[in-house]
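Quick notes on the structure that follows.
With one protein chain withheld, the remaining protein chains of the complex are depicted in position.
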Amino acid sequence: MTAKTPRAAGARRSQQDPAWVRWTLTAAALLTVGVLVGVPVVNVFYEALKEGLGTYVQNLFFDPDTRQAIVLTLTVVPIALAANIIFGVVAAWAIARFRFPGRSLLTALIDLPFSVSPVVAGLMFVLIFGLQGYLGPFLRRDGYAVMPYLISLLGVLVLSGVYVFLRPKQPKATLVRWRHPFLVVSVGSVAVFAVLFALQQHFAVWPKNASLKIIFNTPGLVLATAFVTFPFVARELIPVMEAIGADEDLAAVSLGATGWQMFWDVTVPNIKWGLVYGIILCNARAMGEFGAVYVVSGHIAGQTDTMPLRIEKLFQEYNLPGSFAVASLLTLLAILTLIAKTKLETKVPSLANLSRKRPAVGEAAKS
Amino acid sequence: MASVNRRVLPGFSLTLGYTVFYLSILVLLPIVACFLKAGSLSFHEFWHAVWTERARAAYLLTFGAAFAAAVANVILGLLLAWVLVRYSFPGRKVVDSLVDLPLALPTAVGGLVYASLYVEKGWLGRFLVPLGIKAAYSRLGIVLVLIFVGLPFVVRTVQPVLEDLDPEFEDAGASLGGTRWQTFRNIIFPTVRPALVTGFALALARGIGEYGSVVFISGNMPYKTEIAPILIVARLEEFAYGEATAIAVVLLVVSFSMLLLINVLERWTVRHDR
Partner (left out) sequence: MSIVVKEVSKTFGRFVALDKVSLEVPEGTLVALLGPSGSGKTTLLRIIAGLELPDSGTVLHQDVDITHQSARDRKVGFVFQHYALFRHMTVAENIGYGLRVRKAPKAKIRARVGELLRLIRLEGLEDRYPGQLSGGQRQRVALARALAAEPSVLLLDEPFGALDAKVRQELRQWLRKLHQEINVTSVFVTHDQEEAFEVADHVVVMNHGKIEQIGTPAEVFEHPANAFVMDFLGNVNVFPGRLESGKAVVSGLEVDYPSYTHAEAQDTVAYVRPHELVLQNQRESDASIQARVLHVNPTGSRIKVELRVLDSDQVINAELTTERFTELALRTGDVVYVSPSRVRIFTADYSI
């Protein structure tokens, strides 16, 4: 979202602000940005390295809790990211390519996490999965009981998906199993589900009567992070897909491509940059998420602290160099994100404009 | 041709189904749980949780600080947008990118560094504290940090409007015999005003929900520097789920109203643009 080169800055513009105005305003602007943004950035690195490079490295890599926080962040974020990328692509396809009743409602729902304060987001998950929550007692008593169902369902969905996408269609379909998709899917689902379920019970894959902790544990962190960041990819892809138009996808279909082929050969290459842009934004947000994760994590140092939480904990312990050390990593990430973002916007100018069309109603209520 | 028959392009039922599924599980269910929990309280309990003196202080601070920050952002944002669009100076591109930093930077980092800057021994505090400006652990600090996180919103909303401003209008204003200030006030400002209003609303919405950075700089003193989200967390830590949810519901309702307001404003902006 960088500004275009000022149209006729100075040269052609016949109406110019007098020089003193220009100088004052520019100075004021630079002062503002400097004090609000520039000085803080420099300060982060200064404070982190204040006590020497050795202490810096020690703080980051030799403090087991900090190390663990870094590892945890690097575990939670990719999972949330992957889930949201899949959702983003799928939702963008449904919304950008088709018209159906409820479409605007769906689009508005996707923007929802943006208008929810992160603390409230975390609270909602605690309400469901926490010990005092709706599912709390069940999860504590015999939490793993739900896993066979989930896994069997997952298996059914995956196999159905494979079947639906890869079966040969009309002319080549000779065997019965290809000709009656509904029948095969219904019967097959039940069969697959039963088989998977029985197998899991037989081999006692899941512990019985054991507590499945979601809140105050990694799954909760993933959920909270996924909630707060899932709009990013979708919001970026929907305008991109709408701008590109369905013609090429239609052309592929008319030439004989299956849905899968069309998707990989035509759709994905066309949305490539929009996707990357969305992922970059999503990633930056996910790594920096504080409020929602704070609520669901329980702050057990070494176990459920992500990097932002670790910063806070170190701050509470008056370990400022440590705190800033972790902060410096995240600041570095922010700077890299900005660079990547600017580069992409230069390469594909439309990206900045597209996300401007639905301005960051989004970014409201960040962590 | 975007309005294609759903059965010609593949994948409609699959993608729509998954989208609805994912949304229900991740978004609808939690929100429903929230309202259910709040609903399980009797009206009396609800009111009691939502309207204590401490809570009132928290709301006042939350909305008040967000409002002040948003106003400041309007002024600063307009300034920045103007300078970035109309003047060229060395480092313009860098400054432009920096404006986006608050969006990319984790709020915890923002809060941490602001706290360290404005304490008595901090880089900026050492000048300000002797002047009596105590930014750390005070309401001023909260407003400062909210200005930081809201900065990009007004700038990015106003920039396109300024970029698209036709120089002809200003030339016309001048040729009709106006001073530069008059041209600004009567021609440029009205054009920019809708964008300013939208930007204000966005910055305000952002400020209301902010948590991470405020936690560091405010000191979280109840009745003095405690914002509503912090109050919610405090209640949660006391396991007073019902009360926490009640306050959360108040925030949710305000946030949704803001979302609606912003959408309406956007439509108003577009209409007036024509």
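Each chain carries a letter (A and B) given by its place in the written order, and its residues are counted from 1.
Operating definition for what follows: contacts are C-beta pairs under 8 Å (C-beta built on N, C-alpha and C of every residue); 3 or more make two chains touch, one makes a residue touch a chain.
All values derive from a computational prediction rather than experimental measurement.
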item: Left-out chain, listing which of the shown chains it touches; value: A, B
item: Candidates A:218, A:261, A:303 or A:350 - the one touching the absent chain; value: A:261
item: Which residue of A:107, A:132, A:200 or A:270 touches the chain not shown here; value: A:270
item: Contact footprint on chain A, counting only the chain that is left out; value: 169-171, 247-248, 250-258, 261, 265-266, 269-270
item: Interface with the unshown chain - residue positions in chain B; value: 3-5, 7-8
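By definition in this document, only the chains that are shown with their structure count from here on.
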item: Mean-CA-position distance for chain B and chain A (Å); value: 20
item: Touching residues on chain A, where the partner in the complex is chain B; value: 1-10, 12-15, 17-18, 21-22, 25-26, 28-30, 32-33, 35-41, 43-44, 47, 87, 90-91, 93-100, 106, 109-121, 123-128, 130, 132-134, 161, 164, 223, 226-227, 230, 242, 245-247, 249-250, 253, 258-259, 262-263, 284, 287-291, 294-295, 307-309, 311-312, 315, 320, 323-324, 327, 330-331, 334-335, 337-339, 341-342, 353, 356, 359-361, 363-367
item: List of chain B residues in touch with chain A within their complex; value: 1-4, 6, 8-12, 14-16, 18-20, 22-23, 26-31, 33-34, 37, 76, 79-80, 82-89, 92-93, 95-110, 112-117, 123-124, 147-149, 151-153, 156-157, 159-160, 163, 167, 170-171, 173-174, 180, 183, 198, 202, 205-206, 208-212, 215-216, 229, 232-233, 236, 239, 241, 244-245, 248, 251-252, 255-256, 258-259, 262-263, 266
